[in-house]
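Note that one protein chain of the assembly has been removed; the remaining protein chains are unaltered in position.
Entry: chain A
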Amino acid sequence: MLAGVLLLIFLPPLVAKDLCKDSQDGFKVRLSIKTALGDDAYEWNESEMFLFRSTLAYAMRKQTKQDTYNITNILVCNDTQRVSFVFVVTSPDDPDQLIPKEQIEQAVRQNKHRINNAFLLSDMTLEFVGIPPTLAAPIIYDTEPWLIVFGVVIGAVAVGIVALLMSTVSKKRRAKEKAAGLSEEDEGIVKENGTALSGLGGKEGVYNQTFSNDNRFTEL
């Protein structure tokens, strides 16, 4: 009788351990707390393990939408100093039946973010061996940032070219006006004196022989 009672008491944990150790539906978990937190690293102890088991139970609840999952459904074994262990999930209805791997994987995947945050870790430092982390969605821009900078640069170049060309054109125009202005002045003086040279005016001013450099008639 006593033996039977003792067996009954010790059987579940033994069976549980066997379920965990021998099963194919378990996942190995690895935590790198010191790498992630450095000096702020916390100790891994029973309470942390309790938190882990409850987080996983939470994940199973969310995924299966059944509120029956409890901490007793998460069995853990092969605890090492590394801080790595194996866990399995038993069904809430039947403690001897294990939840298949795919379901656990889905549950973990969907709630990885919450599990990470509970432990202040990241995808790199809280590893579920066999469940690769979901990749972050690529950022989609409305306009690529490089096109914006390109637009700014090309705009500045265009403004520069136009400004420089305009300044050349206006310089030439000013030079032309100056030359035309001089010729008008000359014509005025000639008109005042009323000499015959006014007839030689023309569009570009009066040809004043006094200041002429042209000595082609005097070379010989």
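Everything below uses one rule, namely that a contact is a pair of C-beta atoms (placed from the backbone, for glycine too) under 8 Å apart; a residue touches a chain by one contact, two chains touch by 3 or more; residues count from 1.
Here is the rule we use: contacts and distances are computed from a predicted model.
**Student:** Per UniProt, what's the omitted chain called: "Glyoxylate reductase/hydroxypyruvate reductase", "COMM domain-containing protein 1", "Nuclear pore complex protein Nup85" or "Transporter"?
**Tutor:** "Transporter"
**Student:** Among A:S47, A:Q66 or A:T80, which residue is in touch with the absent chain?
**Tutor:** Answering carefully, the residue with contact to the hidden chain is A:T80.
**Student:** By the contact criterion defined above, which parts of chain A meet the unshown chain? Give residue numbers in ascending order.
**Tutor:** So the residues of chain A touching the missing chain come out as 30, 32-35, 80-84, 135, 137-138, 145-150, 153-154, 157-158, 160-161, 164-165, 168, 220.
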